[in-house]
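Missing here: one protein chain of the complex. Every other protein chain is in place.
Let's look at subunit A:
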């Protein structure tokens, strides 16, 4: 039984509904956009910066922020782990969908075979680090971590690339995404 990327996103959104959620570049953003939500930010470019973006959101809003990232993105710019891991009370869940490939550019292998991604997270200060590979395990980890006190949480989720066609590209109205997401984050008065 394998877990597809789309199934992992579906489980994550069901377990963590309504959280500020950042989707990384590529199919993750497209899968997220197909699911839809005023609490979503689809980062269509700037590959590698999803965790940094989520860190800024979590730091300033103090709301638990979900970052749906990929192994390719994390390998491209692991510096985000340095900043997030150094903040023991940062309310952030970094969910890395690890399929070992760059799905949206044609499925080239990512150079991560020899890299211990959870080890990177631990080395950067993340004290709560998990590896999961099934819907049940992902759901259980997210359920538990959302009950725990805020901290930077790292979840490596082993997935397979989807075999079905990806959802369409995210709309070109990127300013609209900013406006809607900022409004969602604005403090309630």
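Definition applied: a residue touches a chain if its C-beta (ideal position, glycine included) is under 8 Å from a C-beta of that chain, and two chains touch if they have at least 3 such contacts; residues count from 1.
Keep in mind that, in the parts below, contacts and distances are computed from a predicted model.
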Identity of the absent chain, which is to be given by its UniProt protein name, from "Sulfopyruvate decarboxylase subunit alpha", "Simple sugar transport system permease protein", "3-methyl-2-oxobutanoate dehydrogenase (2-methylpropanoyl-transferring)" or "Hydrogenase maturation factor HypA": "Sulfopyruvate decarboxylase subunit alpha"
Sole residue of A:58, A:75, A:93 or A:157 that reaches the chain not shown, by the stated touch rule: A:58
Of A:4, A:21 or A:44, the residue in touch with the unshown chain: A:44
Residues of subunit A in contact with the chain not shown: 22, 41, 43-46, 48-49, 51-61, 77, 79-80, 82-83, 174-175, 177-178, 181-182, 185-187
